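Shown here: the complex without one of its protein chains, the others still in place.
By written order: A and B. Residues from 1 in each chain.
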Amino acid sequence: MTVFIIRRTLQAVIVLLVMSAIVFLGVFAIGDPVAILISPDATQADIDAAIRNLGLDKPIWEQYLVFLGNALQGNLGDSFVYNEPAIRLILQRMPATLELAVVAVLLSIFVGIPLGMWAGLRPSGVAGKSIMVGSIFGFSLPNFWQGIMLILLFAVILGWLPAFGRGDTAEFLGIRSSLWTLDGWAHIILPAINLALFNTSLVIRLTRASVREVIGLDYVKFARAKGLSRRRVVGVHVMKNIMIPLVTVIGLELASLIAFAVVTETVFAWPGMGKLIIDSIFVLDRPVIVAYMMIIVLMFIAINLIVDILYSVFDPRVRLSDMKR
Amino acid sequence: MSLRKFALAATTALVLTAPAAWAEDLVIAVASEATSMDPHFHNTGNNNQIMRHIYDRLINQGPNQELLPGLAESWGPTDDPNVWEFNLRQGVTFHDGTPFTADDVAFTLGRAGDVPNSPSGFGTYTADIASVEVIDDHTVRIHTDAPVPLMANNLSTISIVSRAHGEGATTEQYNAGDVAIGTGPYRQTEYVPGDRIVMEANPDYWGEAPAWDTVTVRPISSSASRVAALLAGDVDVIANVPTADIAQLEDNPDVSLSQGVSNRVIYLHLDSDREQTPMITAIGGGDIENPLLDQRVREALSLAIDREAIVEEVMEGIAIPAGQLLPEGFFGVSDNIDVPEYDPERAQELLAEAGYGDGFAVTLHGPNDRYINDAAVLQAIAQMFSRIGLETQVDAMPRSVYFGRASDLEFSVMLVGWGSGTGEASSPLRALIATNNPDLGWGASNRGRYSNPEFDAILTEALQTVNDAEREALLAQATEIAMQDIAIIPTHFQVNTWGTRPDLQYIPRTDEYTLAIGVVPAD
Partner (left out) sequence: MADPILKVSNLCTYFHTKAGVVKSVDDVSFEVAPGEILGVVGESGSGKSVTGFSIMGLVDPPGRVDGGSIVFDGRDLVGLDDGQMRRLRGKRIAMIFQDPMMTLNPVLRIDTQMIEALTAHITISNEEARQRCRDALGMVGIPSPDERLKSYPHQFSGGMRQRVAIAIALLHNPELIIADEPTTALDVTIQAQILYEIQRLVSEHNTAMLWITHDLSVIAGLAQRVAVMYAGKVVETGTVAEVIDRPLHPYTNGLIGSVPSRNRRGEPLAQIPGMTPSPLNLPQGCAFRTRCPKADEACAVQPGITAPLPNRFIRCFHPVEAQEVIGEAVSA
């Protein structure tokens, strides 16, 4: 196990390095942040000063080396727009995004898995078929449109829920979050549903497919032949076997929800990282873009590691470390 | 020695009538958030409109950007045109109770242009100040090296901070709120980046008592969400109502709309300089001499644009056709210029006269995410050009890419906009039409590299003329020269729409700012 973790850590470092180069070069090759940021009234002297300030007067490879040097000390550069360390900007907004992503994933798990199991166990019933049709809508309808519709229905027409923004936060166990307040939940429920819809549909379909695959296998029949209750057959024998594909998908889901909740955060004016990144892209705030990408890569790596470890927990046939699989 | 005093016409009496204090909280939703709470860090509308609540300036700008007394009760050049004297208001205190004095002004003017790492600061407005002389606690003299007629306009953009708190203060400290001490009607209570800015009323404000207990400004970048928030009653005021929604909202009893013309003109910049221009060729390919060098061609293009149609069809009626750089009523606008009539036949005649009877092929460029309906306007213009025999293509792109390339002179015909920060004509004239001179900072946005010595001369004179009436006449004259020569082709002025609760209305501002002070009960 330790060998496994060490090896993965090394891999992670290499991936980070390569990613940093790709993102850095990619972002710095496009557009001209000075033209966006600087006041149109500026004199040439001001423009030159701004270019020097932002470090843009050096050749690109030199800029990259400066960036790397700083990165190794934990400094990913200062935002062109906010003049604050890019990392701090991102970390400031991360809790909001994490909240949203966690609630969305929980929704997709606790709604998606039961619905998927139902559809898998009773595929020809009305409920089973409706669930599958519903799931098609879930991943076909554009996220933006769904979001606006949710707002229109629940906030404008019914007036039950707030139309935008994050609710009040409270501190509990050292963590500050809007999940500890009722107001927070009122605010998070619509964007979480919006964010979760696509993934819930995926989970439903995956669960159903896995259940259909497993339910016909011999060991399920054998479990029934032993006289086990239906609940145990489904809840233990079937469930444990569908966990591997589910854990993979949910893990990736979580990562992508955190990284790319942009549309939901924009529609619901949720003050998270997604909104920060899209705004930064529009104004070419390069340090923030690069810092964000690096943090996201790190997160994906971490989540993948956890998923792999969970594999071995769920399926004893999977061995980590150097043993052949 | 007499000081010229500037009397104040109470044209903005509406603003000054104080409603009874509402004891209510106001929530405003804007399209983009401020980048910082440091009043001198970033000169953008998003930041400035917040600062108007917390800080005062020596001179304020009213809804039409007219100059009004702020922390200075009166001001003007002395007999020496290089010295301006400001008489400061007495009995004003900062939010922490300390008195406001001339020393604070001196400190502010030294700091404002010099904030570290500012992406775009206030340096242009303080650059002309050679030194600040404190005469006494309530009198200040500003010395310049040459006459600066726009001194008052420049100072109307600078928020006054106190030396006690501001000395050595960093942008981060302003964001944290520790040193955010001003003299304005509201004080900074909470700043959650990306989420909200909360300000509470300053009961000791010297001016009109703040009408709201608290003012919360929240960014909602998606315009559909912003409108929904207003309809849901979650916010009281929204800025930037999209034109597509206006017709529907007008019929909605739960919403009240307020509209006003802005100081922003949308225009076409033409490459009037190079022999060969990259985006124009003969029809079917092949190089031709740059047709835009010929004034008749430029005039033809201007006449080919049906400005009324653009306003009615593309902008859904929410715009004003433009014949010059600022709408009627602004300082420096010429009364002798009419909006060009749509005349495609005359346009074709002019083309033929200039030797381009067969037309030419041209690619038009513009942003697609900067101005209201920018890409649609560009396409409409392209179609209009097609009707007079030109072969047109349109390339609209995100602003992050567009402006850099446009400034690198990659384009021939560019759609751009310009909002006059000072609220008067010298701003666009100097930036867009004056000969490009990097050292002086003139023509910094003159991407067509238009150069007209006669124009330059008059503009130079205007900018050294301290007498308002004379300066205004000179600016109008310069404008006339430029428009006669078709230096650029203005198409329309943007009109901004704000939405409010039905029992409120917003007093529109030409600088497009959304201020709590402008939110008043509906008539």
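Keep in mind that, in the parts below, a residue touches a chain if its C-beta (ideal position, glycine included) is under 8 Å from a C-beta of that chain, and two chains touch if they have at least 3 such contacts.
These numbers come from a predicted model, not from an experiment.
> Give me the visible chains that the unshown chain touches, in label order.
A
> Out of A:188, A:223, A:273 or A:294, which touches the unshown chain?
Of the listed residues, the one touching the omitted chain is A:223.
> Touching the absent chain: which residues on chain A qualify?
216-219, 221-230, 232, 236-237, 240-241, 314-317
The working rule: only the chains that are shown with their structure count from here on.
> Can you work out the whole-Å distance between the CA centroids of chain A and chain B?
Roughly 39 Å separates the two chain centres.
> Inside the complex, what are the residues of chain B that reach chain A?
It comes out as residues 29, 32, 35-36, 41-43, 116-121, 123-124, 127, 171-172, 175, 192-196, 218-222, 224-225, 228-229, 231-234, 369, 398-401, 403-408, 418, 421, 427, 431, 438-441, 444-445.
> Write out the stretch or stretches of chain A touching chain B in their complex.
Against chain B, the touching part of chain A is residues 30-47, 50, 53, 78, 80-84, 89, 92-93, 96, 147-148, 151-152, 155-156, 159, 162-166, 266-269, 271-272, 275-276, 279, 281-284.
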